[in-house]
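Here the complex is missing a single protein chain, while all its other protein chains stay put.
Each chain gets a letter, A and B, in the order it is written, and its residues are counted from 1.
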Amino acid sequence: MHIPDGFINIPTAAGAAALALTGVGYSVKKAKGELDEKAAPLIGLVSVFVFAGQMINFPVAAGTSGHLLGGALAAVLVGPYAASLALTVVLAIQALLFADGGLTALGLNVFNMSIFGVWSGYAIFLLVRKTLRYSNSALLIGSAVGAFASVPLAATSFSIQYAIGGEGTFAPSTVFTAMFGTHLLIGIGEAIITTLTVGAVLKTRPDLVYGKNKRAKVTS
Amino acid sequence: MTIKPSVQISNLHYAYPDGNKALNGVNLTIASKERVALLGPNGAGKTTLVMHLNGILSPTSGAISIADFTLDSSNKEITKKVRELVGIVFQDPDDQLFMPTVFEDVAFGPTNMGLTEGEIEERSVHALELVGMLSLKDRAPHHLSFGQRRRVAVATVLAMEPEILILDEPSSNLDPASRRELSEILLDLDVTILMVTHDLPYAFEICERSLILNQGQIVADDSTTSILRNSDLLTANRLELPRGFAI
Partner (left out) sequence: MHDLPGHVKLLAFLAFMVIVVCTPITRWPTFVGYFLIIVLVLTLSKLPALTLAKRATIEFPFLIFAILMPFTAGGDEFEIGPLELSREGSIAGLNLITKATLGVACSMILAASTTSHSLLAGFVRIKTPSLFVQIAAFMIRYLNVINDQMTRMKVARESRGFVATGPRSWPIFTSTLGALFIRSYERGERVHLAMLSRGYSGALSSLATERVSRKHWIYGALFPLFALISFLLGMVLFS
């Protein structure tokens, strides 16, 4: 999902960058409030975790493999603001030191994956947990639904950007159908991996799972 | 004028928030420039005690003084000062070396002390000289060997010119040569040392005095020689000299 240069025109990319910056700025403020001076080392290590997690390839079938995007997972484990910052840093480092994702598209990518993907996934997680009245399995079901939804939602965000400033001959509706469809499938994998991973952390260090201790209002 | 002891602890009690009692009335005085080994089995409360010495944990009851300062969790100025005086070298040098290069890491402490650029430079260079790592000052930590990282970790603390140097398992994971090099460095330092270790020969080599902490209390406080000769005491506290080692 890392958009390269030239796919979306500059005005749209600049607009997305402005939105992304606002989101990142807000996350910086909130994360500092939540974690104080612990924020930098903790979120830094969470970034490493996300980066490394994206490199673990899960065999799917017949030689193909998939990997985790990790937005919803990070949000459930460390909260949406820390997760946004971690994913933003990962995307920035990937673009600047690993040539993954276009320079002019960084704002688009950050908005789709680190802001919109993370916050929408986390909001859905909170809603599901609340609906299930915080029952024992609510945390895992919430993680599954949140992780599942976050992927096609990020793809939707991309489709909207394409509709506004896409450089191509496909009708926006075609792009939306194709992106949404494939990312529904990817979302299933994301949901399974996220849920199993949250479950694994719950088993050994339940105190670390941010989403477990939050009964908060939906924030985004 | 009498020199104040580096550490003075009286009747220190500490219980974790979950109610688990870790320290049950510790009394301890360490004189200036003394070298002391803190021994004891796993879970005896050694790390908890160390975390009290620079105010990261606050006692449930009791008092702690470092040189001229009595710790008070509500007084941030004193906590800051005490953290300058108490230098802790953690067990895993990768936890301690978090900056991009060796030099920046050593300069981290002095920078937080609000020194001038010249002083920061001077102290960092001096500390790296003391541990013999000046020539590698621009390296990234992950390009160093484990022994070199441990030495740089010692330098990061020495650059703050502490009153007392606390080392957590300094000899762990070191090859025999690095182990000897580190002990030579430590013996040359003119500073109070508190060394937490399971490595009894290393304690014998470096520290004239040893303490045994068990179940949150100091159960022995004597010269390292007499403690290591008392095999009943060692056995009772799950401590053992290596086979064939005699004092």
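Going forward, a residue touches a chain if its C-beta (ideal position, glycine included) is under 8 Å from a C-beta of that chain, and two chains touch if they have at least 3 such contacts.
Every value quoted in this text rests on a predicted model; they were computed, and no experiment measured them.
Of the candidate positions B:29, B:73 or B:112, contact with the unshown chain belongs to B:112. Considering A:86, A:118, A:139 or A:154, the position touching the chain not shown turns out to be A:86 (whole complex). Residues 3-7, 9-10, 13, 24-25, 28, 31-32, 36-49, 51-53, 55-56, 58-61, 68, 77-78, 85-86, 88-90, 92-93, 95-105, 167-170, 192-193, 196-201, 203-205, 208 are the ones on subunit A that touch the missing chain. Think of the hidden chain as still there; on subunit B it touches residues 54, 56, 80, 83-84, 86-88, 90, 92, 94-96, 98-101, 104, 107-109, 111-113, 140-142, 156-157, 160.
The rule we apply is simple: only the chains that are shown with their structure count from here on.
For the pair subunit A and subunit B, the distance between C-alpha centroids works out to 42 Å.
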